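Of the protein chains in this complex, one is absent; all others appear in place.
Now for chain A:
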Amino acid sequence: MAIVVAKSQRWRVLLAHAFLIGLVIVTIFPFLMILSISFRPGNFATGSLIPDRISLEHWMLALGLSYTAPDGSLVQPTFPVLRWLWNSVKVAALTGLVTLLLSTTAAYAFARMKFRGKEASLTGLMLVQMFPSVLALVAIYAIFDRIGNVFPTFGIDSHWSLLLAYSGGIALHVWTIKGYFDTIPAEIEEAAKVDGATPWQAFRIVLLPMALPILMVVFLLAFVGAIIEYPVASILLNEQAKLTLAVGSNLFLYEQKYLWGDFAAAAILSGLPITLVFILAQRWMISGLTAGGIKG
């Protein structure tokens, strides 16, 4: 393109660069800071951005190892970070599987079958999803407290109850998977049905393998959603060993007990894998949603 460059253009470009660089600094400052803090000895923030003395004490504690302080005393990890990470991963993986099971079957019916109330239930499902679960916290607590009186396995302080509480949020996933199913020609399954396959067989043997990419996306999204969920987990879990990472990390920064360095190491240790999955899920979600939206 041949554009006549005005004289003010150069100044504007420079200004834009200055603004963007300033914003980039503000944006990545917290991340650099937390990295620096995790390598700094002690739990106080005094010190420069590049630590004068590198100490791995916080990393040892975050990994559940004890270390010997300079004065010779043995410092034990305050919180079971790895345990929390494991709890989070466990709950999230199970939530992903359950979500996948519930939403795939429902999406199949929505995409391929004709029945009364189809439009209504699809819209209803979407409307239901609009209400944040934070508003029902009291009820969720009361329900699981009462169930726990009968079945302690599904009461307060149980990962199973958390899994159940998360399994209801499938509406968005149903829409995503349905959109993808719509892009797969129904003739393929029709052919299988002509060969004598039942709808279940057509679904399981013919359609599911073709929908693998979207199933991965939905699993990842449900997984990430469960990992970062805070409100419901914070009321259902009390016992320290049972906490998920989102609830547990909160304990590092109490006004009276300010474990800044320990938090930094724990946050990076547990945050990195989650962030990776998060980025992966985001990227796939965008491609998955657009793939699902072509015919939707």
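Going forward, a residue touches a chain if its C-beta (ideal position, glycine included) is under 8 Å from a C-beta of that chain, and two chains touch if they have at least 3 such contacts; residues count from 1.
By our rule, contacts and distances are computed from a predicted model.
Participant: Between "Acyl-CoA dehydrogenase", "Probable tRNA sulfurtransferase", "Maltose/maltodextrin transport system permease protein" or "Dihydroorotase", which matches the UniProt record of the unshown chain?
Facilitator: Hidden chain identified via UniProt as "Maltose/maltodextrin transport system permease protein".
Participant: Touch as defined at the start, partner being the missing chain; which of A:Leu63, A:Ile184, A:Met210 or A:Ile228 qualifies?
Facilitator: Considering all chains, including the one not shown, the answer is A:Ile228.
Participant: Could I get the residues of chain A that touch the absent chain, sorted low to high?
Facilitator: 1, 3, 5, 9, 12-13, 16-17, 19-20, 23-24, 26-28, 30-31, 33-34, 37, 44-46, 101-103, 105-106, 108-110, 113-115, 118, 121, 125, 127-143, 146-147, 149-151, 164-171, 174, 192, 195-197, 199, 201, 203, 205, 224, 227-228, 230-231, 234-235, 245-246, 249-250, 252-253, 258, 260, 263-264, 267, 270-271, 274-275, 278-279, 282
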